[in-house]
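The structure appears right after this line, and notes come after that.
One chain of protein is taken out of this complex; the other chains stay put.
As written, the chain order gives the labels A and B, with residue 1 at the start of each chain.
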Amino acid sequence: MSKLLIEDKEVVVPGQIVAEGMDYLPSYGTYRLGENILANRVGVVSLDGKVIKTIPLSGKYIARRNDVIIGQVFDIMSSGWRLKINSPYTAMIPVKDGSFEFIPRGADLSRYYQIDDYVVCKVTNITSQNLIDLSARGQGLHKLRGGRVVYINTHKVPRVIGKKGSMVSMIKQATGCKIVVGQNGVVWLSGEDPKLENLAVRTIEKIDRESHISGLTDRIKLFLEEETGTTLEIPKEDLSDEEIEAVNFEDSEENLSFEEHNNNSNEEKYEDE
Amino acid sequence: MKRVDGRTPEDLRPIEAKAGVIKNAEGSGYFKIGKTWAYATVYGPKEIVPRFMMRPDKGILKVNYNMMPFSGQGERVRPGPNRRARELSLVSEKALASVLDLTKFKNSGVEVFIELPQTDAGSRCAGICAASIALADAGFVMKDMVAAVAVGRVKGEVVVDLSYEEEADETDGGAVDTAMAMVPSSEEVTLLQMDGQVTKEELMKAINMGKEACKKIAEIQREAIKNKYAVGDLR
Partner (left out) sequence: MNYTEKEHLLKSLNAGYRFDGRTLEDWRNLEIETDLISTSEGSARVKLGNTEVLAGVKLSIGSPFGDRPNEGVLMVGCELLPMAHESIESGPPGIDAIEIGRVIDRGIRESKSVDVEELCIVPGEKVWMVSVDIVPLNHDGNIIDAGAIAALAALKTTRFPEIVNGVVNYKHLSDKKLIVEKEPIAVTVGKIGDHLIIDPTKDEEDVLDARLTCTIGQDGKFCSLQKGGETPFTIDEIDQIFELAMVKSDEIRKQL
């Protein structure tokens, strides 16, 4: 006689019994212990028929192939640039993937990217030892000039972007800022008006804090409208190429990292309401 | 039988627990039991030094236990690692490692810093409880929380959660102080240390009382994390 002890979208914590009996199936974030299914990380419940899984609310970014991220250069070697990518592991852009331009051998690599530069790039490969290769040669991949950077949790990125970029578009509309959201939780922005730029930052931080509470989109819209004294329309197809690259949360075989590809594991991203 | 502070043998001192209290950390926990008060912060996973310590099959856990200079029951505690702190760091690490799944974080490490601003016995247990909250807060995959409590015997009676005064009691053969940590869902013991003179029967009774206490503590730890996400004041 099986029993579900939690509801969809509820926050659960490690060791919490989410279901009793053998009819339910554990998936990401849950496991079976005897007759019960327990949660094994802090997350939001996502029920899919009899399958119980959780969407994480915290935890560091783990790179996956084809992720579009924002990295920061911290070292330049003869073979390429090394970047910090807000993860336990550092990553590298090899010279051949530095730019659409042909980079001759022996060229001064700091002419392309210098220490501390932020670069939008794509994850091309992850080795079994978690060494990460990046490419800055591609549509929408480039150095970011000026601006500033804020960090959010990687699991909140889909909420900051929104369905088809609707959330980030709303923030751009309200504040006039340029915004690029990396899958790794690094958000770059640049605005002409410091007060509006600060509003954009506060809005992004608010989404980071409240993503698990339903009604987020409406709440953020109201917040932006109150702070700016304007009314906003949620745009339908107002997307530039940049955003299409960054909104890379549709799962496909190609998005799996080296190991996940082999283990055939596949975590879905959080769905918008 | 009433204890010095009026508690029954099974009573825990009042507990206060919170998650996410130190903003800079990846995850953090606060655990106060009676007058013993511990913070735990998690940084990582990250590259660790010395590099030879890293493992190619999974991430490693490193726990650092430290008492703040004004936290001792008597004189000022001189800052810096001493042997006691290093031993407590080691046993705390072993107590927590078994619930963690760090296979996704090979060649990196997770550092936990347990800091105590105020102690009144049971500090290593409070530290482990805070650390468990912090690790969960940081998003790690863990089978369950790890709850810890000191059990033992005072004035001939087997009790749970000894205070400093009880630990120091020398009557009736002296107090027995047993620090234990447990994974509540599997009832597995991950920390066990004891000082005193005690029979096997008394020890088994103490450990079983500790088991019940750990289950209560784990519920409080889980509530602390849930409270962080509660729909409160949405500003």
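Rule of thumb we're sticking to: a contact is a pair of C-beta atoms (placed from the backbone, for glycine too) under 8 Å apart; a residue touches a chain by one contact, two chains touch by 3 or more.
Please read all numbers here as calculations on a predicted model, not as lab measurements.
S.K.: If I consider the whole complex, including the chain that's not displayed, which of B:12, B:54, B:68 or B:207 touches that chain?
M.R.: With B:12, B:54, B:68 or B:207 as choices, the missing chain is touched by B:68.
S.K.: So which bits of chain B touch the chain we can't see?
M.R.: Chain B touches the missing chain through residues 22-25, 35, 39, 41, 43, 46, 64, 66, 68-76, 79-81, 111, 113, 115, 117-120.
S.K.: Go through chain A and note every residue touching the omitted chain.
M.R.: For chain A, the residues touching the absent chain are 72, 116-118, 146-149, 190, 193-195, 197-198, 201-202.
Note that only the chains that are shown with their structure count from here on.
S.K.: Hey, which residues of chain B end up touching chain A in the complex?
M.R.: Those residues of chain B that touch chain A are 26-27, 44-47, 56, 59, 99, 101, 104-108, 136-145, 183-186, 218, 222, 225-226, 229, 231, 234.
S.K.: Quick one: which bits of chain A touch chain B in the complex? Just the residue numbers, please.
M.R.: Per the stated touch rule, the residues are 11, 13-17, 29, 31, 33, 38, 40-42, 56-60, 62, 88-90, 129-130, 155, 210, 212-213, 219.
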